[in-house]
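First, the structure itself, so that you have it in front of you.
Here the complex is missing one protein chain, while the rest keep their positions.
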Amino acid sequence: MRRGIGVLVTVVVLSLLAGLGANAAQARPRVAFIYVGPIGDAGWTFQHDQARRHLAATLNADTRYVESVPETAEVARVMEQFIRQGYTTIFATAFGYQNFGLEVARRHPQARIIGIGPAIGLAPNVKTIYGRIWEGRYLTGIVAGRMTRTNTIGFVAAHPITTVVAGVNAFALGVWSVNPNARIRVVWTRTWYDPPKEKAAAKALLDAGADVVAQHQDTPSALQAAAEAGKMGVGSESNMQRFAPGAYLTGTIWDWREVDAAIVRGIMAGQFTSEDYYGGLADKMVTLGPMHARVPADTVRLVEQRRDEIARGTFQIFRGPLADQSGRERLPAGKTMTLKEILAFDWLLRGIEGQAPTSR
Amino acid sequence: MRPPLVELRGIVKAFPGVVANAGVDLTIAPGEVLALLGENGAGKSTLMQVLAGLYRPDAGTILIDGAPADLRSPGDAIARGIGMVHQHFRLVESFTVTENVLLGQGERRFLLRPAADHARVARIAGAHGLTVEPRAVVRQLSVGERQRVEILKMLYRDARVLVLDEPTAVLTPQEVAPLFAAIRRIAGQGRAVVFISHKLDEVLAIADRIVVLRAGRVAGEAQPAETTPRALARLMVGHDVDRPPRPVAAPGAIVLELRGVDATGEGGRRALHAVSLAVRAGEIVGVAGVAGNGQRELAEVVAGLRPPEAGEICLDGVGIGHLDSRARWRLGIAYVPEDRLAEGLIAPFPLAENAVLRDYARPPVGRGPLFDRAAARARAAAIVERFQVRAPHVDTPVRHLSGGNQQRLLVGRETWRRPRVLVAMHPTRGLDVDATASVHRLLLSLRAEGVAVLLLSESLDELFALADRIAVLHRGRVAGERPTAAATREEIGLLMAGAVP
Partner (left out) sequence: MSTGAAAPPLARPARAEPPAWVEAVGVRAGSIVAAFAVGAVFLAATGHDPAHAYREMAVGAFGSSFAVEQTLVKAIPLALAGLGVALAFTMGLWNVGAEGQLAVGALAASWLALSAGGLPAAVVLPGLTLLGALGGAAWALVPAALRAYAGVNEIISTLMLNYVALLWVDYLVFGAWADPTAFSFPYSRRFPEAAHLPRLYGDVHAGALAALVAAAGLALLLGRTRWGYEIRTIGASQAAARYAGIPVRRRILLVMATSGALAGLAGAGEVSGVIHRIQQGLSPGYGFTAIIVAWVAQLRPWAVVLVAVLFAALLNGGFVLQTAGVPAAIAYMLQAMILTFVLAGEYLLRRLRRRRAVAAARALAPP
């Protein structure tokens, strides 16, 4: 047994030495991804992994990833480990990683850390990326508003954070733009990734009379619940059509491939911009999934028209007058919301049924 | 008499330290109610468990219908027509009566037919006068009803010999009559019923034939019509034997006195009724009784582990009923409990820590908030020395010691400070002959030193050998009290059985 310990110690020591010499010349870009959920979530993390595969395929990048890393000090450890292995370009694909990423970035100036925005702070070697997901949600709202028969639409929302709230509000405006009488009910699951809980929330909405269920969650569970009930759903994060082909009306899709590729190409060329980058319909960071065959052609045309207007900047989603659930006017007539104001959304529009996002 | 259904020949069954059956011959005839009578530990239950396939005999033969039978399991026994209802029921509480009766029947059907099954169970119950609702869930049934379910289980399996192990022990007096009626009816169908008991009146009321066991052997046989309670008691407890020489002591003043003490036992039932008892300095008072008649409660009431509901407990004339066990220990009341390894000792702890269980809070072991391990070891070493405890080391866990050494350690600890009163419950249970003798010597030497000893024992031999007076507990009351010198076993046996001699 003592010999066993000796062998173990030898292995550890040898491997230490080997580890020090591992940083050889690098021709291929080494890119690491840190995921908050499992790749199999079929949503948020899945889409980021698509981008990782894209980098490997198009740029011959040497990629690594770690799944299911909580938004705690854990992520700093993983980042340090990647940097030690020479993976100095790190996509940290959850908002909650930012605080820890900033500290790691300070310690390792040669590292490039790309976080998920909105940025809470930047450093010369830190960039955040995010998209105007609410632009896509507005379009899906048009489809939902046209397709509902019961005039009740449900929305399964993750956390009441500003970007999610903005998406719910935009969705509602999309619905009401074609169907002013539709009711919209929101349920907060307070989790990004919890398939059974998401499903239960969707069922509650279906029981309350909704015949279309939209969502902002990392998995297709809400959509699947709608399909099982013979109702319709709106996807989120990825193309979720394959999970419920008969029920999938359309949905928003995150597409990080080109954004990520551009950043990596820049780093390879020695360029890196520290910024809080926003994509959207214009740069196709946010796109729509395929339309259900039953969606009428005029609705499809309307959606395409709005999409082009939003991308060109000729159509503003959040135009006054807008009031909150209590009826208080938040945006006077004739005004439009700035990006900063949209990112500060902590109230739901008048007419949306469901708990206010904050209890402050 | 018809040819016997079952014949037991020379059954021997021994357990470590005790021979439960030392060559028993017994026949069981169809249609008879046979009573097996005997004291606790006489070997009645063991003998019937051998017959029911729970134990395999060390020697001897079981003949069923005249052919030797090798019963390896209760399943074997019931397949041969022998069913036993144990004192502790073996029912699934969340199942219905029918489900319990059918359980383990190896039904070949995949689908259950509850209605048909209920009807079948109801029919068998009705045929034997065992009123019970087949659809009822066992959890909701009374003890008497559960017993009927157990009997039904055996009848459903077509038992030809039904063994009932102390069936009346758990019943209220009102429930006894219907049970007896059912037993009669079952026997009337040509089945045999073996009725295990130590209650003379019941045995005389129900049995066709009575076999008395004593110390693992058949002590005698009797017909109810031709015998008397007195004769049966004599058979049960044996003849008076010569007492071992015991130093004469002159008891001093009353040290411990109980006056009209009531106490509640486990499950909230009243376990002691107006018990009055006195123990003098230098005197051993023995308490006899069939297990479960309030001995444990009596010991605990004195030791301070069970609050008295009424009455007075006095030490040297001062009331101590309100004090807890630690306070009573400090006043000099020591206690050797029934379950030495679960209560009196801490099995995984070393000798040293067991030796100070009573005194850890006082110097030299407890000093301020500290626990002085060296002092504990020293105390243990002193007890080991004085009481001849054989142990590898004072740091050895006591569970690794033999029973005798555990008991010497326990008694040594309890008597280390020369108590005023020692309560000892079954102090020699499970011990071998040598260990028993050493405990007896210890008790006698305490008596000589003027300690008041209350000795609760299920062994009449022990009580007659040690006690100056013997009190008998029956159903929580002191049924009688005799100076040992003037008492006979027969008399004590009758008191234990609830009969007034």
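We call the chains A and B, going by the order they appear; numbering starts again at 1 in every chain.
In this section, a contact is a pair of C-beta atoms (placed from the backbone, for glycine too) under 8 Å apart; a residue touches a chain by one contact, two chains touch by 3 or more.
These numbers come from a predicted model, not from an experiment.
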Among A:V69, A:I129, A:A157 or A:V286, contact with the omitted chain is made only by A:V69
Of B:D58, B:D262, B:E309 or B:E343, which one is in contact with the hidden chain? B:E343
With the missing chain put back, one of B:L141, B:I210 or B:L401 would touch it. Which one? B:L401
Given B:G292, B:G366 or B:G430, the correct residue touching the omitted chain is B:G366
Which residues does chain B use to touch the chain missing from this display? 303-305, 324-327, 329, 335, 337, 339, 342-349, 353, 357-358, 360-361, 366, 369-371, 373, 390-393, 396-397, 400-402, 405
Please identify, in ascending order, the residues of chain A that touch the omitted chain? 1-2, 4-5, 7-8, 11-12, 14-16, 18-19, 32, 38, 64-74, 77-78, 80-82, 84-85, 87, 95-96, 99, 118, 120, 159-163, 165, 190, 343-344, 346, 357-360
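Heads up, the rule we're going with is that only the chains that are shown with their structure count from here on.
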Rounded to the nearest Å, the gap separating the Cα centres of chain A and chain B is 72
